[in-house]
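Only one protein chain is missing; all other protein chains are in place.
Let's look at chain A:
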Amino acid sequence: MEYLSEVFTLPAILTIVLGTFAGVVVGGMPGLTATMAVGLLVPFTYTMDPTLGLMLLGGIYCGAMYGGSIPAILLNTPGTPAAVATALEGYPMARRGEGSVALKTSVIASFMGGTFSIVILLMFAPLLARQALEFGPAETFLLALLGLAGIVSIVDENTSLLKALLSGFLGMIIAVVGTDNMSGGLRYTFGLTDLIDGINFMPALIGLFSMLQMLELAGQREHAPIDTSAINGSQKRAKLPKGLGKYMALGSGTGTVIGILPGEGATIAAFISYNFAKQISKAKHMFGKGNPEGVAAAEAGNNGCVGGSLVPTLTLGIPGNSVAAALMGAFIIHGMIPGPELFTVHADRTYPFILSMFVANFTFLIIGLAFAPYLARIALIPPSVMVPIVSAFAVLGCYALNSSVFDIYLMIAFATFGLLLKKLGYSLEGLILGLILGPIAENGFSQGMIIGRGSPTIFFHSEIAKVMWVIIIALLVPPLLSIARKWRASLRAS
(Lines give C-alpha, C1' and ligand atoms only; values in the text may rest on other atoms or scores of the structure.)
Protein backbone atom coordinates (compact mmCIF):
# COMPACT_ATOMS: atom_id res chain seq x y z
CA MET A 1 0.00 0.00 0.00
CA GLU A 2 2.85 2.39 0.76
CA TYR A 3 3.76 2.02 -2.92
CA LEU A 4 0.45 3.54 -3.88
CA SER A 5 1.31 6.75 -2.04
CA GLU A 6 4.46 7.03 -4.14
CA VAL A 7 2.37 7.12 -7.29
CA PHE A 8 0.03 9.79 -5.98
CA THR A 9 2.57 12.56 -5.57
CA LEU A 10 2.50 15.62 -7.76
CA PRO A 11 5.78 14.95 -9.64
CA ALA A 12 4.78 11.34 -10.26
CA ILE A 13 1.33 12.18 -11.57
CA LEU A 14 2.72 14.95 -13.79
CA THR A 15 5.37 12.59 -15.20
CA ILE A 16 2.85 9.87 -15.94
CA VAL A 17 0.40 12.28 -17.59
CA LEU A 18 3.20 13.80 -19.67
CA GLY A 19 4.48 10.38 -20.73
CA THR A 20 1.02 9.13 -21.61
CA PHE A 21 0.19 12.21 -23.63
CA ALA A 22 3.49 11.97 -25.50
CA GLY A 23 2.77 8.29 -26.05
CA VAL A 24 -0.63 8.99 -27.59
CA VAL A 25 0.99 11.46 -30.00
CA VAL A 26 3.84 9.08 -30.88
CA GLY A 27 1.43 6.18 -31.39
CA GLY A 28 -0.86 8.35 -33.48
CA MET A 29 1.84 9.46 -35.92
CA PRO A 30 2.67 6.82 -38.50
CA GLY A 31 6.46 6.80 -38.72
CA LEU A 32 7.00 7.32 -35.01
CA THR A 33 7.00 4.22 -32.86
CA ALA A 34 6.90 3.58 -29.13
CA THR A 35 10.09 1.51 -29.45
CA MET A 36 11.89 4.49 -30.93
CA ALA A 37 10.53 6.91 -28.30
CA VAL A 38 11.34 4.67 -25.34
CA GLY A 39 14.75 3.75 -26.78
CA LEU A 40 15.76 7.37 -27.25
CA LEU A 41 14.54 8.44 -23.83
CA VAL A 42 16.27 5.66 -21.87
CA PRO A 43 19.65 7.50 -21.65
CA PHE A 44 17.82 10.63 -20.45
CA THR A 45 16.22 8.79 -17.56
CA TYR A 46 19.74 8.13 -16.29
CA THR A 47 19.83 11.58 -14.74
CA MET A 48 16.23 11.36 -13.52
CA ASP A 49 14.92 9.79 -10.35
CA PRO A 50 14.76 6.10 -11.38
CA THR A 51 11.13 5.60 -10.38
CA LEU A 52 10.00 8.74 -12.21
CA GLY A 53 12.02 7.76 -15.27
CA LEU A 54 10.37 4.36 -15.44
CA MET A 55 6.94 5.94 -14.95
CA LEU A 56 7.58 8.28 -17.88
CA LEU A 57 8.50 5.36 -20.16
CA GLY A 58 5.59 3.23 -18.92
CA GLY A 59 3.24 6.11 -19.74
CA ILE A 60 4.65 6.34 -23.26
CA TYR A 61 4.17 2.60 -23.77
CA CYS A 62 0.54 2.65 -22.59
CA GLY A 63 -0.30 5.85 -24.47
CA ALA A 64 1.30 4.77 -27.74
CA MET A 65 -0.55 1.47 -27.88
CA TYR A 66 -3.85 3.33 -27.63
CA GLY A 67 -2.74 6.28 -29.81
CA GLY A 68 -2.31 4.04 -32.86
CA SER A 69 -6.07 3.57 -33.07
CA ILE A 70 -6.92 7.28 -33.54
CA PRO A 71 -5.61 7.73 -37.12
CA ALA A 72 -6.66 4.13 -37.86
CA ILE A 73 -10.27 5.08 -37.21
CA LEU A 74 -10.28 8.60 -38.60
CA LEU A 75 -7.97 8.31 -41.61
CA ASN A 76 -7.67 4.58 -42.21
CA THR A 77 -3.98 5.02 -41.34
CA PRO A 78 -2.94 2.67 -38.56
CA GLY A 79 -0.41 4.53 -36.40
CA THR A 80 1.17 1.18 -35.52
CA PRO A 81 0.80 -2.25 -37.16
CA ALA A 82 -1.10 -3.30 -34.02
CA ALA A 83 -3.94 -0.94 -35.01
CA VAL A 84 -4.56 -2.55 -38.41
CA ALA A 85 -7.48 -4.66 -37.19
CA THR A 86 -8.95 -1.52 -35.60
CA ALA A 87 -8.82 0.28 -38.96
CA LEU A 88 -10.74 -2.57 -40.63
CA GLU A 89 -13.84 -1.72 -38.56
CA GLY A 90 -13.16 1.76 -37.19
CA TYR A 91 -12.72 3.56 -40.49
CA PRO A 92 -16.00 2.32 -42.04
CA MET A 93 -17.68 3.53 -38.84
CA ALA A 94 -16.12 6.97 -39.23
CA ARG A 95 -17.32 7.13 -42.85
CA ARG A 96 -20.81 6.40 -41.60
CA GLY A 97 -20.56 9.38 -39.28
CA GLU A 98 -19.98 7.22 -36.24
CA GLY A 99 -16.37 8.27 -35.72
CA SER A 100 -17.10 9.47 -32.23
CA VAL A 101 -18.61 6.11 -31.26
CA ALA A 102 -15.66 4.27 -32.77
CA LEU A 103 -13.16 6.46 -30.92
CA LYS A 104 -14.98 6.01 -27.63
CA THR A 105 -15.23 2.25 -28.13
CA SER A 106 -11.53 2.14 -28.89
CA VAL A 107 -10.48 4.17 -25.86
CA ILE A 108 -12.69 2.24 -23.45
CA ALA A 109 -11.55 -1.10 -24.89
CA SER A 110 -7.92 0.04 -24.70
CA PHE A 111 -8.44 1.03 -21.08
CA MET A 112 -10.06 -2.31 -20.24
CA GLY A 113 -7.37 -4.34 -21.99
CA GLY A 114 -4.54 -2.30 -20.53
CA THR A 115 -5.90 -2.32 -17.00
CA PHE A 116 -6.71 -6.02 -17.03
CA SER A 117 -3.24 -6.92 -18.23
CA ILE A 118 -1.60 -4.78 -15.54
CA VAL A 119 -3.70 -6.46 -12.84
CA ILE A 120 -2.41 -9.80 -14.13
CA LEU A 121 1.15 -8.45 -14.19
CA LEU A 122 0.83 -7.22 -10.62
CA MET A 123 -0.61 -10.43 -9.22
CA PHE A 124 0.65 -13.41 -11.20
CA ALA A 125 3.81 -12.32 -13.04
CA PRO A 126 6.37 -14.89 -11.79
CA LEU A 127 3.96 -17.81 -12.02
CA LEU A 128 2.84 -16.99 -15.56
CA ALA A 129 6.33 -16.34 -16.85
CA ARG A 130 7.35 -19.92 -15.99
CA GLN A 131 4.32 -21.23 -17.85
CA ALA A 132 5.11 -19.07 -20.88
CA LEU A 133 8.52 -20.72 -21.21
CA GLU A 134 6.80 -23.96 -22.21
CA PHE A 135 5.84 -22.14 -25.36
CA GLY A 136 8.52 -23.05 -27.89
CA PRO A 137 9.00 -22.61 -31.64
CA ALA A 138 6.51 -25.41 -32.44
CA GLU A 139 3.81 -23.62 -30.43
CA THR A 140 4.72 -20.31 -32.10
CA PHE A 141 4.02 -21.93 -35.45
CA LEU A 142 0.60 -23.03 -34.20
CA LEU A 143 -0.13 -19.53 -32.90
CA ALA A 144 0.59 -18.10 -36.35
CA LEU A 145 -1.61 -20.81 -37.85
CA LEU A 146 -4.35 -19.80 -35.43
CA GLY A 147 -4.08 -16.24 -36.75
CA LEU A 148 -4.02 -17.40 -40.35
CA ALA A 149 -7.25 -19.34 -39.74
CA GLY A 150 -8.82 -15.87 -39.84
CA ILE A 151 -8.43 -15.93 -43.63
CA VAL A 152 -11.24 -18.44 -43.95
CA SER A 153 -13.67 -16.27 -42.00
CA ILE A 154 -13.13 -13.37 -44.43
CA VAL A 155 -15.29 -15.19 -46.95
CA ASP A 156 -18.60 -13.37 -47.55
CA GLU A 157 -20.87 -12.55 -50.47
CA ASN A 158 -18.11 -10.47 -52.13
CA THR A 159 -15.11 -12.70 -51.50
CA SER A 160 -15.02 -16.35 -52.43
CA LEU A 161 -13.01 -18.89 -50.45
CA LEU A 162 -10.59 -19.21 -53.35
CA LYS A 163 -9.99 -15.47 -53.52
CA ALA A 164 -9.53 -15.21 -49.75
CA LEU A 165 -7.00 -18.05 -49.74
CA LEU A 166 -5.19 -16.63 -52.76
CA SER A 167 -4.85 -13.24 -51.05
CA GLY A 168 -3.44 -14.94 -47.97
CA PHE A 169 -0.93 -16.88 -50.04
CA LEU A 170 0.01 -13.74 -51.93
CA GLY A 171 0.76 -12.02 -48.62
CA MET A 172 2.93 -14.92 -47.51
CA ILE A 173 4.78 -14.94 -50.83
CA ILE A 174 5.55 -11.22 -50.52
CA ALA A 175 6.82 -11.90 -47.00
CA VAL A 176 9.29 -14.46 -48.38
CA VAL A 177 11.41 -11.60 -49.76
CA GLY A 178 14.53 -10.96 -47.69
CA THR A 179 17.07 -13.02 -45.79
CA ASP A 180 16.19 -16.65 -45.20
CA ASN A 181 16.87 -16.94 -41.51
CA MET A 182 17.63 -20.64 -41.63
CA SER A 183 20.29 -20.58 -44.34
CA GLY A 184 21.37 -16.95 -44.30
CA GLY A 185 20.71 -16.83 -48.06
CA LEU A 186 18.92 -13.97 -49.78
CA ARG A 187 15.52 -14.51 -51.40
CA TYR A 188 14.25 -12.27 -54.20
CA THR A 189 16.17 -9.19 -53.09
CA PHE A 190 17.35 -8.36 -56.63
CA GLY A 191 20.63 -7.04 -55.28
CA LEU A 192 18.87 -4.29 -53.34
CA THR A 193 20.29 -3.65 -49.88
CA ASP A 194 16.89 -2.24 -48.87
CA LEU A 195 15.27 -5.65 -49.32
CA ILE A 196 17.77 -7.65 -47.23
CA ASP A 197 15.51 -7.35 -44.16
CA GLY A 198 12.44 -8.11 -46.27
CA ILE A 199 9.45 -5.92 -47.04
CA ASN A 200 9.05 -3.33 -44.30
CA PHE A 201 5.58 -3.70 -42.74
CA MET A 202 4.79 -0.06 -42.05
CA PRO A 203 5.21 1.25 -45.63
CA ALA A 204 3.24 -1.76 -46.87
CA LEU A 205 0.44 -1.06 -44.40
CA ILE A 206 0.39 2.69 -45.05
CA GLY A 207 0.18 1.88 -48.76
CA LEU A 208 -2.54 -0.72 -48.38
CA PHE A 209 -4.58 1.38 -45.98
CA SER A 210 -4.20 5.14 -46.10
CA MET A 211 -2.76 5.66 -49.58
CA LEU A 212 -5.14 3.19 -51.17
CA GLN A 213 -8.04 4.91 -49.42
CA MET A 214 -6.90 8.27 -50.76
CA LEU A 215 -6.60 6.85 -54.28
CA GLU A 216 -10.14 5.54 -54.00
CA LEU A 217 -11.45 8.84 -52.66
CA ALA A 218 -9.69 10.72 -55.43
CA GLY A 219 -11.18 8.33 -57.97
CA GLN A 220 -14.78 8.87 -56.95
CA ARG A 221 -16.71 11.26 -59.16
CA GLU A 222 -19.21 12.16 -56.48
CA HIS A 223 -18.59 11.90 -52.81
CA ALA A 224 -21.26 10.48 -50.62
CA PRO A 225 -21.54 13.08 -47.87
CA ILE A 226 -20.96 11.90 -44.36
CA ASP A 227 -23.99 12.25 -42.16
CA THR A 228 -22.86 15.48 -40.53
CA SER A 229 -25.95 15.91 -38.42
CA ALA A 230 -24.98 12.83 -36.52
CA ILE A 231 -21.59 14.25 -35.66
CA ASN A 232 -22.70 17.78 -34.89
CA GLY A 233 -25.62 16.94 -32.71
CA SER A 234 -26.37 13.87 -30.73
CA GLN A 235 -23.00 12.24 -31.27
CA LYS A 236 -21.43 14.37 -28.59
CA ARG A 237 -23.40 12.38 -26.11
CA ALA A 238 -23.36 9.27 -28.27
CA LYS A 239 -23.92 6.15 -26.23
CA LEU A 240 -21.92 3.07 -26.97
CA PRO A 241 -23.82 0.17 -28.48
CA LYS A 242 -24.83 -2.40 -25.86
CA GLY A 243 -23.06 -5.71 -25.43
CA LEU A 244 -19.52 -4.59 -26.21
CA GLY A 245 -18.29 -5.64 -22.77
CA LYS A 246 -18.12 -9.27 -23.84
CA TYR A 247 -15.79 -8.41 -26.73
CA MET A 248 -13.61 -6.20 -24.59
CA ALA A 249 -13.25 -9.00 -22.04
CA LEU A 250 -12.43 -11.46 -24.82
CA GLY A 251 -9.79 -9.12 -26.26
CA SER A 252 -8.30 -8.32 -22.84
CA GLY A 253 -7.82 -12.00 -22.03
CA THR A 254 -6.48 -12.96 -25.45
CA GLY A 255 -4.16 -9.96 -25.60
CA THR A 256 -2.74 -10.56 -22.14
CA VAL A 257 -2.06 -14.24 -22.82
CA ILE A 258 -0.37 -13.54 -26.18
CA GLY A 259 1.56 -10.65 -24.64
CA ILE A 260 3.05 -12.95 -22.02
CA LEU A 261 4.50 -15.26 -24.68
CA PRO A 262 8.10 -14.17 -25.26
CA GLY A 263 8.52 -12.42 -28.57
CA GLU A 264 4.90 -12.36 -29.69
CA GLY A 265 3.55 -8.92 -30.33
CA ALA A 266 0.48 -6.76 -30.17
CA THR A 267 -0.29 -7.09 -33.89
CA ILE A 268 -0.92 -10.82 -33.74
CA ALA A 269 -2.85 -10.33 -30.47
CA ALA A 270 -5.15 -7.76 -32.08
CA PHE A 271 -5.79 -9.96 -35.11
CA ILE A 272 -6.53 -13.08 -33.09
CA SER A 273 -8.85 -11.17 -30.72
CA TYR A 274 -10.58 -9.68 -33.75
CA ASN A 275 -11.08 -13.10 -35.30
CA PHE A 276 -12.41 -14.54 -32.02
CA ALA A 277 -14.91 -11.68 -31.85
CA LYS A 278 -16.00 -12.37 -35.41
CA GLN A 279 -16.63 -16.01 -34.56
CA ILE A 280 -18.83 -15.39 -31.54
CA SER A 281 -20.60 -12.30 -32.91
CA LYS A 282 -24.28 -12.36 -33.82
CA ALA A 283 -23.61 -9.64 -36.38
CA LYS A 284 -20.94 -11.50 -38.38
CA HIS A 285 -22.12 -9.98 -41.63
CA MET A 286 -21.30 -6.51 -40.28
CA PHE A 287 -17.58 -7.31 -39.91
CA GLY A 288 -15.50 -5.39 -42.41
CA LYS A 289 -18.28 -2.85 -42.74
CA GLY A 290 -17.86 -1.03 -39.45
CA ASN A 291 -18.69 -3.26 -36.53
CA PRO A 292 -17.84 -1.71 -33.13
CA GLU A 293 -17.43 -5.24 -31.76
CA GLY A 294 -14.34 -5.62 -33.93
CA VAL A 295 -12.87 -2.34 -32.66
CA ALA A 296 -13.55 -3.36 -29.06
CA ALA A 297 -11.88 -6.76 -29.37
CA ALA A 298 -8.87 -5.55 -31.37
CA GLU A 299 -8.08 -2.59 -29.12
CA ALA A 300 -8.56 -4.56 -25.91
CA GLY A 301 -6.31 -7.18 -27.51
CA ASN A 302 -3.37 -4.94 -28.40
CA ASN A 303 -3.48 -3.03 -25.12
CA GLY A 304 -3.67 -6.30 -23.25
CA CYS A 305 -0.20 -6.94 -24.62
CA VAL A 306 1.22 -4.02 -22.63
CA GLY A 307 0.95 -5.64 -19.21
CA GLY A 308 1.35 -9.11 -20.69
CA SER A 309 4.63 -8.30 -22.40
CA LEU A 310 6.09 -7.01 -19.13
CA VAL A 311 5.51 -10.36 -17.39
CA PRO A 312 8.48 -12.18 -19.00
CA THR A 313 10.42 -8.90 -19.26
CA LEU A 314 10.43 -8.14 -15.54
CA THR A 315 10.60 -11.66 -14.15
CA LEU A 316 12.99 -13.35 -16.60
CA GLY A 317 14.58 -10.56 -18.61
CA ILE A 318 13.02 -11.90 -21.82
CA PRO A 319 11.30 -8.93 -23.45
CA GLY A 320 7.77 -9.69 -24.66
CA ASN A 321 8.25 -7.34 -27.64
CA SER A 322 10.49 -4.56 -28.94
CA VAL A 323 9.05 -1.81 -26.70
CA ALA A 324 9.45 -4.03 -23.66
CA ALA A 325 13.05 -4.64 -24.78
CA ALA A 326 13.74 -0.90 -24.83
CA LEU A 327 12.04 -0.52 -21.46
CA MET A 328 14.24 -3.29 -20.08
CA GLY A 329 17.22 -1.11 -20.98
CA ALA A 330 15.87 1.57 -18.63
CA PHE A 331 15.69 -0.91 -15.74
CA ILE A 332 19.24 -2.08 -16.40
CA ILE A 333 20.64 1.46 -16.61
CA HIS A 334 19.43 2.03 -13.05
CA GLY A 335 21.00 -1.21 -11.86
CA MET A 336 17.66 -3.02 -11.63
CA ILE A 337 18.45 -6.30 -13.33
CA PRO A 338 15.26 -8.12 -14.39
CA GLY A 339 14.60 -11.21 -12.29
CA PRO A 340 13.22 -12.09 -8.88
CA GLU A 341 15.17 -9.22 -7.29
CA LEU A 342 12.96 -6.67 -9.01
CA PHE A 343 10.12 -7.80 -6.77
CA THR A 344 12.17 -8.01 -3.56
CA VAL A 345 15.28 -5.79 -3.43
CA HIS A 346 13.91 -3.22 -5.88
CA ALA A 347 10.24 -3.60 -4.92
CA ASP A 348 10.13 0.07 -3.91
CA ARG A 349 10.64 1.03 -7.56
CA THR A 350 9.08 -1.88 -9.42
CA TYR A 351 5.69 -1.75 -7.72
CA PRO A 352 5.23 2.03 -8.07
CA PHE A 353 6.15 1.58 -11.76
CA ILE A 354 3.52 -1.11 -12.28
CA LEU A 355 0.93 0.90 -10.33
CA SER A 356 1.76 4.01 -12.36
CA MET A 357 0.55 2.25 -15.47
CA PHE A 358 -2.96 2.17 -14.02
CA VAL A 359 -2.75 5.97 -13.87
CA ALA A 360 -1.42 6.01 -17.45
CA ASN A 361 -4.41 3.98 -18.62
CA PHE A 362 -6.75 6.29 -16.76
CA THR A 363 -5.02 9.31 -18.32
CA PHE A 364 -5.53 8.17 -21.89
CA LEU A 365 -9.10 7.18 -21.07
CA ILE A 366 -9.82 10.77 -20.08
CA ILE A 367 -7.86 12.20 -23.03
CA GLY A 368 -9.65 9.87 -25.43
CA LEU A 369 -13.16 10.48 -24.13
CA ALA A 370 -12.68 14.24 -23.94
CA PHE A 371 -11.28 14.62 -27.43
CA ALA A 372 -13.37 12.00 -29.25
CA PRO A 373 -16.19 14.34 -30.40
CA TYR A 374 -13.68 16.91 -31.65
CA LEU A 375 -11.37 14.42 -33.30
CA ALA A 376 -14.35 12.82 -35.01
CA ARG A 377 -14.81 16.04 -36.96
CA ILE A 378 -11.63 15.22 -38.88
CA ALA A 379 -13.73 12.77 -40.86
CA LEU A 380 -15.79 15.77 -42.07
CA ILE A 381 -12.89 17.33 -43.97
CA PRO A 382 -13.83 17.30 -47.66
CA PRO A 383 -11.83 14.87 -49.83
CA SER A 384 -10.31 17.71 -51.85
CA VAL A 385 -8.46 18.81 -48.71
CA MET A 386 -8.11 15.42 -47.07
CA VAL A 387 -6.49 13.57 -50.00
CA PRO A 388 -3.43 15.81 -50.40
CA ILE A 389 -2.85 16.15 -46.66
CA VAL A 390 -3.11 12.45 -45.88
CA SER A 391 -1.04 11.54 -48.94
CA ALA A 392 1.69 13.92 -47.79
CA PHE A 393 1.62 12.39 -44.32
CA ALA A 394 1.77 8.90 -45.82
CA VAL A 395 4.93 9.79 -47.73
CA LEU A 396 6.45 11.58 -44.74
CA GLY A 397 5.60 8.77 -42.34
CA CYS A 398 7.17 6.14 -44.58
CA TYR A 399 10.33 8.15 -44.95
CA ALA A 400 10.62 9.07 -41.27
CA LEU A 401 10.56 5.46 -40.12
CA ASN A 402 13.98 4.50 -41.52
CA SER A 403 15.01 7.69 -43.41
CA SER A 404 14.64 5.57 -46.50
CA VAL A 405 13.37 6.80 -49.86
CA PHE A 406 12.98 3.20 -50.92
CA ASP A 407 10.17 2.82 -48.37
CA ILE A 408 8.21 5.58 -50.15
CA TYR A 409 8.36 3.67 -53.44
CA LEU A 410 7.37 0.53 -51.57
CA MET A 411 4.34 2.31 -50.10
CA ILE A 412 3.23 3.60 -53.51
CA ALA A 413 3.71 0.16 -55.07
CA PHE A 414 1.56 -1.42 -52.37
CA ALA A 415 -1.15 1.21 -52.80
CA THR A 416 -1.32 0.59 -56.55
CA PHE A 417 -1.16 -3.17 -56.23
CA GLY A 418 -3.73 -3.14 -53.42
CA LEU A 419 -6.15 -1.04 -55.44
CA LEU A 420 -5.88 -3.50 -58.32
CA LEU A 421 -6.55 -6.45 -56.01
CA LYS A 422 -9.48 -4.72 -54.38
CA LYS A 423 -11.08 -3.92 -57.74
CA LEU A 424 -10.68 -7.57 -58.70
CA GLY A 425 -12.51 -8.61 -55.53
CA TYR A 426 -9.58 -10.01 -53.58
CA SER A 427 -9.43 -9.44 -49.86
CA LEU A 428 -6.78 -7.10 -48.52
CA GLU A 429 -7.31 -8.43 -45.02
CA GLY A 430 -6.13 -11.84 -46.22
CA LEU A 431 -3.10 -10.25 -47.84
CA ILE A 432 -2.18 -8.46 -44.61
CA LEU A 433 -2.67 -11.57 -42.47
CA GLY A 434 -0.37 -13.50 -44.81
CA LEU A 435 2.17 -10.69 -44.84
CA ILE A 436 2.35 -10.35 -41.05
CA LEU A 437 1.88 -13.96 -39.95
CA GLY A 438 3.66 -15.72 -42.81
CA PRO A 439 7.19 -15.03 -41.48
CA ILE A 440 6.20 -15.97 -37.91
CA ALA A 441 4.74 -19.24 -39.16
CA GLU A 442 7.79 -19.95 -41.32
CA ASN A 443 10.24 -19.27 -38.52
CA GLY A 444 8.28 -21.37 -36.02
CA PHE A 445 7.94 -24.22 -38.49
CA SER A 446 11.60 -24.29 -39.51
CA GLN A 447 12.84 -24.04 -35.92
CA GLY A 448 10.35 -26.68 -34.80
CA MET A 449 11.58 -29.05 -37.49
CA ILE A 450 15.22 -28.45 -36.49
CA ILE A 451 14.50 -29.05 -32.80
CA GLY A 452 12.37 -32.08 -33.70
CA ARG A 453 15.24 -33.32 -35.91
CA GLY A 454 13.07 -33.42 -38.98
CA SER A 455 10.03 -35.05 -37.44
CA PRO A 456 6.73 -33.14 -37.51
CA THR A 457 5.45 -34.90 -34.37
CA ILE A 458 6.83 -31.97 -32.36
CA PHE A 459 3.82 -29.93 -33.51
CA PHE A 460 1.47 -32.34 -31.69
CA HIS A 461 3.63 -33.18 -28.73
CA SER A 462 3.00 -30.70 -25.90
CA GLU A 463 -0.27 -30.10 -24.02
CA ILE A 464 -0.29 -26.49 -25.27
CA ALA A 465 0.06 -27.70 -28.85
CA LYS A 466 -2.91 -30.04 -28.46
CA VAL A 467 -5.10 -27.27 -27.03
CA MET A 468 -4.08 -24.98 -29.88
CA TRP A 469 -5.03 -27.57 -32.49
CA VAL A 470 -8.48 -27.76 -30.90
CA ILE A 471 -8.86 -23.96 -31.10
CA ILE A 472 -7.65 -23.91 -34.71
CA ILE A 473 -10.18 -26.56 -35.70
CA ALA A 474 -12.92 -24.76 -33.77
CA LEU A 475 -12.08 -21.59 -35.71
CA LEU A 476 -12.02 -23.34 -39.08
CA VAL A 477 -15.05 -25.62 -38.93
CA PRO A 478 -17.97 -23.16 -38.58
CA PRO A 479 -16.95 -20.89 -41.48
CA LEU A 480 -16.12 -23.88 -43.69
CA LEU A 481 -19.51 -25.46 -42.89
CA SER A 482 -21.35 -22.28 -43.77
CA ILE A 483 -19.38 -21.97 -47.02
CA ALA A 484 -20.23 -25.58 -47.87
CA ARG A 485 -23.91 -24.97 -47.08
CA LYS A 486 -24.03 -21.92 -49.32
CA TRP A 487 -22.23 -23.78 -52.09
CA ARG A 488 -24.75 -26.65 -51.92
CA ALA A 489 -27.65 -24.23 -51.91
CA SER A 490 -26.32 -22.48 -54.99
CA LEU A 491 -25.84 -25.85 -56.71
CA ARG A 492 -29.42 -26.79 -55.98
CA ALA A 493 -30.69 -23.43 -57.21
CA SER A 494 -28.92 -23.81 -60.53
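Everything that follows uses one rule, which is that a contact is a pair of C-beta atoms (placed from the backbone, for glycine too) under 8 Å apart; a residue touches a chain by one contact, two chains touch by 3 or more; residues count from 1.
Here, contacts and distances are computed from a predicted model.
Missing from the rendering is one chain, named in UniProt as "Tripartite tricarboxylate transporter substrate binding protein" (options: "Tripartite tricarboxylate transporter substrate binding protein", "Heme exporter protein B", "HupE/UreJ family protein" or "endopeptidase La"). Across A:Pro78, A:Gly168, A:Gly301 or A:Pro319, the residue that sits in touch with the chain not pictured is A:Pro319. Within the whole complex, the absent chain has one touching residue among A:Ile451, A:Val467 or A:Leu481, and that is A:Ile451. Interface note for the absent chain: among A:Leu18, A:Met48, A:Ala249 or A:Ile333, the touching residue is A:Ile333. For chain A, the residues in touch with the chain missing from this view are 35-36, 38-40, 42-43, 46, 133-137, 179, 181-186, 193-194, 196-197, 262-263, 312, 316-319, 325-326, 329, 332-333, 337-341, 402-403, 443, 447, 450-451, 453.
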